[in-house]
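Shown here: the complex without one of its protein chains, the others still in place.
So, chain A:
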């Protein structure tokens, strides 16, 4: 159990990066706390610096997106999930319980499917928006 910060120091929409090996990011998504591995599974970028929207965080470098609840990528270029970790709050203090390997049972093709579908959608929405 690793202490993160006081709950009031992690307001909604914010994230904090823990310098562990590998680093972990803790998010406050509209009041819900989530923790995932901080390093994008695609390339070296810190997800704690990403764009938080609902339960998804978008990587600041190549716009890969991850579901904070599952660690699953929701669009390319990420194809592999990031690990998720349990978060608890004890007497106003936020703690992370790091997990070894929580996604080993997820079939890889399910990830690829979800990622490819979502990618096609978001890229086009973005392309036609401007």
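Heads up, the rule we're going with is that a residue touches a chain if its C-beta (ideal position, glycine included) is under 8 Å from a C-beta of that chain, and two chains touch if they have at least 3 such contacts; residues count from 1.
Convention: contacts and distances are computed from a predicted model.
Engineer: Between "ABC transporter permease subunit", "Fe-S cluster assembly ATPase SufC", "FAD-dependent oxidoreductase" or "PhnD/SsuA/transferrin family substrate-binding protein", which matches the UniProt record of the unshown chain?
Structural biologist: Its record in UniProt gives the absent chain the protein name "FAD-dependent oxidoreductase".
Engineer: For chain A, which residues touch the unseen chain?
Structural biologist: Chain A touches the missing chain through residues 43-46, 49-51, 58, 60-63, 76-77, 79, 108-109, 112-113, 116-117, 119-120, 123-124, 126-130.
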